[in-house]
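Left out: one protein chain. Kept in place: all the others.
This part shows chain A:
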Amino acid sequence: MTDIDLSAQETELSHATLPRGAQWLVAIAAAALGGLSLVLGAGIVGAVAVGGLAFVLGYPLWALLVENRRSATDKLVTGLVWTAFGVAVIPLIWLIYMVVARGTAAISPEFLTYSMRSVTGDEQGGLYHALMGTLIVTGIAALISIPIGIMTAIYLIEYGKGSRLAKAITFLVDVMTGIPSIVAGLFAFALFTLVVGPGTRFGFGGGVALSLLMIPTVVRSTEEMLKLVPDDLREAAYALGVPKWRTITKMVLPTAVGGIVTGVVLSISRVIGETAPLLVASGFNPNMNTNALEDSPMMTVPVFIYTQLSEATAKGVEYAWGGALVLFVLVMALNLIARIVGTIFAPKTGR
């Protein structure tokens, strides 16, 4: 065999390539183009669009001229994917930035520790009552939903497989997933109007409304986690002479616990920001109320934001942003907890 000179310019296996750092050259050119259109008065959005378009089209075009079609297509698609990613992420980052930037102005020790009791005009007040209300109402919802949801999932996966009852329950859970949240609120309101009396709005009612929204997510996520536990392990436990219920409580649940807790926490963070059902079922209250069973409205953070915003005063808007930041921090904290719990309980596979 003769040696093939691979340094030769065009062989079957190689072709001309763009210079290293070509994408940066294109990026600089595209940025310059965007800057130019900004100077010419295209506005910031127009400038970003021009620059982005120039990059997404320019880079593959250059590749098409120097390299080949495949490489150009590759660069075009990569550019489009990154653009889509940017379009999806920019509003999110912007939202976080807005909430943090405008919310921090409202945050103060008073804001976090005072209620809105007899606050008029520019007097200082706070969302302490709403924060407590949110924690209580969400806590009640969790207390109702977690046992019901987890036990339903256990029935569906471990006992009811393929049975008619299980199919009916799965169908109902699917229907529940689709309930508009305000309908859940109206249901709770109507229920307690019947049970307690007309016009009942109180913390427990809000908790019931939220639990209607929470149960299906808990069932679904727990089901998925139980399905991930291999049947091999169940059979291994049975073969050791372990009864089914012990297999479930002592082997299946501990194996799936990380995922189950993660799902539960995420379902809490999903309902904690619900506004409409709480507006209907637990109502407004400028005062502190920590008794969820008493027949008097209980304020929650989302409803606080809503009321402050509808005041349409400068202070109201500021407080609304403050409330939004508090809610945002709560949800982020819950997500963080979900992640931590998920990693702590993950099955140990390492060597």
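The rule is short, and it goes like this: contacts are C-beta pairs under 8 Å (C-beta built on N, C-alpha and C of every residue); 3 or more make two chains touch, one makes a residue touch a chain; residues count from 1.
As a working rule, contacts and distances are computed from a predicted model.
The unshown chain of the complex is recorded in UniProt as "Phosphate import ATP-binding protein PstB", chosen from "Xanthine dehydrogenase family protein subunit M", "Phosphate import ATP-binding protein PstB", "Putative cytochrome b6" or "NADH-quinone oxidoreductase subunit NuoF". One of A:H15, A:R117, A:K250 or A:R339 touches the chain omitted from the figure, and that residue is A:K250. Touching the chain that is not shown, out of A:L135, A:V183 or A:V242: A:V242 (per the contact rule at the top).
Think of the hidden chain as still there; on chain A it touches residues 161-162, 230, 232-243, 246-247, 250-251, 254-255, 347-351.
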